[in-house]
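The block underneath contains the structure these notes are about, expressed in structure tokens.
Apart from one protein chain that is not included, each protein chain of the complex appears where it belongs.
Letters A, B, C and D mark the chains as written, and numbering starts fresh at 1 in each.
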Amino acid sequence: MSGEESTASGAVAGTAAGPLAGVAAQPGVPKPDAILVADGVTRSFGGLRAVDVAHLEVQRGAITALIGPNGAGKTTLFNLLTGFDRPDSGEWSFDGRSLAGRRAHQVARSGMVRTFQLTKALSRMTVLDNMRLGAMGQAGESFWRGLIPPLWAGQEKENTARAMDLLRRFKLDAKCHEYAGSLSGGQRKLLEMARALMAQPTMVMLDEPMAGVNPALTQSLLGHVKELREEGMTVLFVEHDMDMVHDISDWVVVMGQGRVIAEGTPDSVMADPEVIDAYLGKHHDDVATDSSEGDS
Amino acid sequence: MDFLQILSSALQQALGPTMLAYAICAIGLNIHFGYAGLLNFGQAGFAAVAAYGLAISVAYLGLSFWLSLLIGLAGAVVLALLLGVPTLRLRADYLAIVTIAAAEIIRRLGRSTTFSDYTGGSDGTRPIGSFNDSFVALNPFPQGWSLDLGIIRFTRADAWVMLVGWALVAFCLLVMFLAMRSPWGRVLKGIREDEEAVRSLGKNVFSYKMQALVLGGLFGALGGFVFALARDNVQPDTFSTELTFYCYVMLILGGAARLFGPLLGAMLFWFLYNFLVGTLNDLAGLQVLPTWLLTTTKSGPLVYVLMGLGMVLLLIYRPQGILGDKRELSLDVR
Amino acid sequence: MSRDESVPDKGLSQADLEDDTAGVEVVDRSAHVAGSQGALLVADELFAGYSTDVDILHGADLYAAEGELVGIIGPNGAGKSTLLKSLFGMVRVRRGRVTLAGEEITNFKAHALVPRGVGFVPQTNNVFAQLTIEENLEMGTFLRPKRFAERFGFVTELFPTLADRRKQRAGSLSGGERQMVAMARALMMEPSVLLLDEPSAGLSPMMQDEVFAQTKRINSAGVTVVMVEQNARRCLQICDRGYVLDQGRNAYSASGTDLVNDPKVIELYLGTLARVR
Amino acid sequence: MRRFAVSLCALVGALFALLSLGATAAWAEGEQGFKGVLENKDAGDEPVPGVTLRVFDAEDNEVVTAESADDGSWEALVPEAGDYRVELDASTLPDGLVVRTGRTSTDLLRVDEGQVRNALFPLGTSVTTPGGDAPEGEETAEESTTPEEECVVDEETGEEICGGGSGWLGQWGNVIYNGLHFGLIIGLAAVGLSLIFGTMGLTNFAHGELVTFGGAATYIINVSVGLPVLVAIPAAVLLGGLFGWAQDRYFWGWLRKRGTGLVTMMIISIGVALALRYLINFIMGPNTERYTDYVRQASIDLGLFQATPKKLIVDAVAITAVVIVGLVLMYTRVGKAIRAVADNPSLAAASGINVDRVIRWVWMAGAALAALAGASLALDRGVKFDMGMQLLLLIFAAVVLGGLGTAFGAIVGALIIGVFTQVSTVWMEPQLKYVGALVVLIVVLLFRPQGILGRRERIG
Partner (left out) sequence: ACGGGGDETSGGDTPEGDGTLTVGTILPQTGTLAFLGPPEFAGVDLAVKEINEAGGVLGKDVVVSHKDSGDTSTDIASQSADALISEGADVVIGAASSSVSFNFMAKLNDAQIIQISPANTSPDFTTDPDAEYYYRTAPSDIIQGRVLADTIIEDGYSSVAILALQDSYGTGLADEVEKNIVGAGGEVVLKEVYDPQAAEFSAEVAAAKASGADALVLITFEEFTTLAPQLAEGGMSPEDVPWYMVDGNLSNYGDQLPEGLLDGVKGTKPGVESGEDFQEALLSVDPELNDFTYGPESYDATIIAALAAEAAGSDHPNAIKAELVGVTKEGEKCEDFASCKALLDEGKDIDYDGRSGPIEWTEEGDIAVGSIGVYQYDATNEFSLLGFETGSLD
């Protein structure tokens, strides 16, 4: 059983890594088809340089993991790229268009949608309404058209169907009419991610989407993320769960103290002594070995 | 003690023009606070600007009634923009204090002697002239007619104001109904809960908040018109913060974020108030209670004491308001 | 039927219980009854919830003997956090009882439990955002300020970043850094019973190792630990006993290693991902 | 100008007896017209005899003429009621004397039957204009009669006193001092409001009534019980604290336990405010009442400004109170507990803090501070049932201006609000003084949206 799994996921990783196959594993390396390109993005808080990214590219249609020790600046980088914070300096472009100085909602509209590490459930709205809110380009979201239901009812129906579909995958369908404020910590994470997917973004940026999510569910969701990639979505996600990173990512970027310190395929990065030293820690392998021992 | 009399005058106020003016203002607040989570404590300011806009345009500038109505509405829109542009990016509490301050500034400027040539000063616009002639002229009810509803009666003039007032209430509620169950309303509710989250989904939060502020402000303006037309006078002190406070009370009593909440709250509020006034004044007249407790001159304060207590008790035992949903309150949204 | 033996005095509620559990497999509580004899922390058949009409916990059991490390795993929304909160007096227990060292503490307020040696790290909102890191840690020794210096030394040894940033406000920290503060605050207290709600969430692998290792170490020093984890496999590996909670009830309970290897548990709760490597 | 007023004082006392006698005597039946007394104001009110006065009717026909007698008095009676004016013939004035107002004729005045009205031609050596500004009219060159110097020589010590309420410096000194004083009082109330908001998240619209409570309690202890104000104020502050404690013990705490939402509580507080305010009205009536002591104290001159001793003592007490609150918050365990509860109540409970007790403490302290504010304010303005409510907006403004939930911010905000209400009167009419303060509030928030001492939150 484990063998099958292992090869299956390996195969998936292999195919997707196709375009990235020849790319050198070094920080700031250019990608064959970069959708997001950032240059010289910096942000300081007081004396602390939280983000200092000289150059970073994210491959279109691939799943890229962003890892790094706590406080490395991953979330701050997300905030900067998506317009939730202003950098001290820097330029970046998404899908060929510069995004520097754009406001958060404009960034989202251009197709780059993010989730939050500390979840933001819309408490006094139902789970389903949370989801529906995620859909982009709704006619009824303009005041005047909103007043005339026939103009948006059809679209609403489609969105609801899609929302229910996603909720089912995220095991939240039973809760769809509950207020989102009554969800448990993990369920909020799930909702956060599902809502972002409602927007059908070109690129989704997930900030630790699976922290606190039950492993069994995580696994099935990873399958869904892979499907999304097959449909052409680009995924950039922050994660501390190395098993997960290893399982689905095509490319891994490592940050440390605000900088990109390493890049490469999952295997190459996790073998990088610098990364092990700064991030993974020496115990990591032991525990992993422990676990496989336990299984066999 | 004449209970029928007390009941009828309480009912009269629960249906009459003042209630309508408050209800319309409160419906506006429902958009702001109930749906969009904007803590607007300056609804009185919107009503005041519109009422002054109307009164000054007609009585001082001599413009036509209809044009002046538009000017009043435009005044409310401009106020919303002025307040919104700087504050809608801030935390909700700041909007509260800025709006309360703005409303007070408007009221104090209105009553100051400095501008009394235009505003008429503290007695209202009466000195600069009447402005509701065109409105009165439109009164469809025949001279000498009065609206007789069994135990309550309204004069012809009041009936006309009420016809318009109830039509406006219906109109506002219809707009609310349509707007709030549309995706537009959903975005507003989302903003109420967490604007960053909504922003991350590609909605222009600022623009939505502004739309909500303007729409609610326009409703406030309509309320202001009802106030002004019912009295043919714009008295600055009727637009004090008390007006806004009472609107909040009505909103919460009826149930925030419920379509009929503010209307029901306003009716209940004025009914209770006038019921208490009638009962206490009658009791005072009968001299059945000891004089340390109740005399004619003490019944005024006592009405408010009881009114305050009544509000408190209602809210304690029905915190979600009459129409509200209890489930919402169990969520901690601090 | 087994219920009758364990709670003979609760005949009155029998009917409700059966209503509740109609159609669902009847859990055998005898193991719990046996194990909980003399245990330090015992929760018997807890019913608890947030809004007045809905129970989230439907008769959850739990015990932890002195010096034991107990893990709780389960799907999202199972009621794990609710269970911890109801042990700690933050969610009202409607039925059932909680005892600590033989003393009934059902529905005791949190602040009354802290002096009894119970420490708690919540899952969310677990730092004082407006206070500095140092002040956050001071809150850990609120009841025994004299111990601050010593404990501070100990805790910052575990999480050196905290010492470097002692004047930074916790609200501006990264997610992982906050988690460290939260954990550190609880460790400041020197509790005899420690309730941890997903202490490793958001931490880098290295820090996770640290947290698990330290939890084990603290536990070895005699502290009873009850920990909820989604990092289930890691958790079960270090714990003495584990519970699987589902829909507010105990679904499984066994020693940690037994659970890790139980195919049913793996399929439903642990997933197979972690075995890939 | 001041010296003039002072020298006038002496005269006034003497004049009163005379004039009040004259007043009753003047209302004789059957004759009507005008009367007056001509005096040289610049020569100790020396009477000016022999000046001719003419009375004209509405059509400008001369009706009667009169001449001032040796004591300066004159009377010109007209045959029937109507509108008339009196004109003084300037050519008949002794050399060097002019009408100080520059006006030698009155307006048309209504004279009713049997009414002898007064007309006034204040005489002097020069024309003066209000407020000691540059004189206008023909005699612009001449010096004004009122001294304009900013420094006055103290007659006894021979020292020069500058400022002290006169002149430019003094005006600013006084304005700013009054602002700071007012700000401190607002600040006392604002700290409490801010603490309560911080710890339990309640926007307490009934805070103004806690202020009133302080004043009313002092008044009742002082007047009804008969204790001196010096005893009554501490007692009232104590009672205020007790009242706050009881409010939380029996009301707000109970609501918290029932799980009442914060918005609902906010609206409940509006109801509480209404009930309390009118309860106080019910008990002590609708009027402004004054304590028995310290109602009228002589101001002392402190160089840059003048102040009554009671104000200075209030300042000292307020500053002490605020500093103590600050020290308690910063350095004591209670203070830390308060800040912890303000930040995250459930986590505070998990740290062993009795959250309810802390909130009760805060209520007690907040209410005591508010009572102190009320009692101090009433020293100055008297006690009235709505005095607190009238302050509430300014208190809120102070809290927000300083940064919500930061106790120090509330003080800073209060001082700014206080100073601006006063300073704005330099340019604006006093009736608009709150407008000035509120405009400042809005402007400050535009540039520092999180308030002066507030901090921005991080996102994500």
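The definition used in the following text is that contacts are C-beta pairs under 8 Å (C-beta built on N, C-alpha and C of every residue); 3 or more make two chains touch, one makes a residue touch a chain.
Values in this document were obtained by computation on a predicted structure and should not be read as measured data.
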Partner chains on view for the chain not depicted: B, D
Chain not shown: contacting residue from B:His32, B:Arg192 or B:Arg231: B:Arg231
Of D:Arg54, D:Arg117 or D:Arg249, the residue in touch with the unshown chain: D:Arg117
Candidate in contact with the missing chain, chosen from D:Phe56, D:Phe197, D:Phe213 or D:Tyr278: D:Tyr278
Full-complex contact with the absent chain, from B:Gly16, B:Pro183 or B:Gly254: B:Gly16
Contact with the hidden chain (one of D:Ala275, D:Leu377, D:Leu401 or D:Leu445): D:Leu377
For chain B, residues in touch with the removed chain: 5, 8-9, 12-13, 16, 18, 108, 111-113, 116, 121-124, 126-127, 130, 152-153, 155, 157-158, 231-233, 235, 237-238, 240, 242, 270, 273-274, 277-278, 281, 284-285, 295-301, 303-304
Touching residues (missing chain, whole complex) on chain D: 1-2, 4-6, 8-9, 12-13, 15-16, 19-20, 22-24, 26-27, 36-37, 39, 41, 86, 99-101, 103, 106-110, 112, 114-115, 117-122, 130-132, 146, 165, 171, 174-175, 178, 182, 278, 281, 285-290, 292, 295-299, 306, 308, 377, 380-382, 384, 387, 390-391, 394, 422, 425, 429-434
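Note that in this section only the chains that are shown with their structure count from here on.
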Chain whose Cα centroid lies nearest the overall Cα centroid: B
Relative to chain C, chain with the most remote C-alpha centre: D
Rounded Å distance between chain A and chain B, as computed from the means of their C-alpha atoms: 47
Inter-chain centre distance, chain B versus chain D - centres from mean C-alpha coordinates, in Å: 33
Distance from chain D to chain A - Cα centre to Cα centre, in angstrom: 62
Per-residue overlap in chain C, given as positions that touch at least 2 other chains: 50-51, 172
Where chain A touches two or more other chains at once, by residue number: 75-76, 84, 116-118, 182, 207
Contacting residues of chain A [partner chain C, same complex]: 1-2, 5-6, 9, 45, 67-76, 117-118, 171, 175, 182-187, 189-190, 207-208, 211-219, 222, 240-244, 246-247, 279-281, 283-284, 287-288, 290-292, 294-295
Complex contact set, residues of chain A against chain B: 82, 84, 104-105, 108-109, 113-116, 120-125, 129-130, 132-134, 136, 138-143, 145-149, 152, 156, 179, 181-182, 195-196, 198-199
Contact footprint of chain A on chain C as seen in their complex: 50-51, 73-82, 123-124, 161, 172-177, 179-180, 198, 201-210, 213, 230-234, 237, 257, 260-261, 267-277
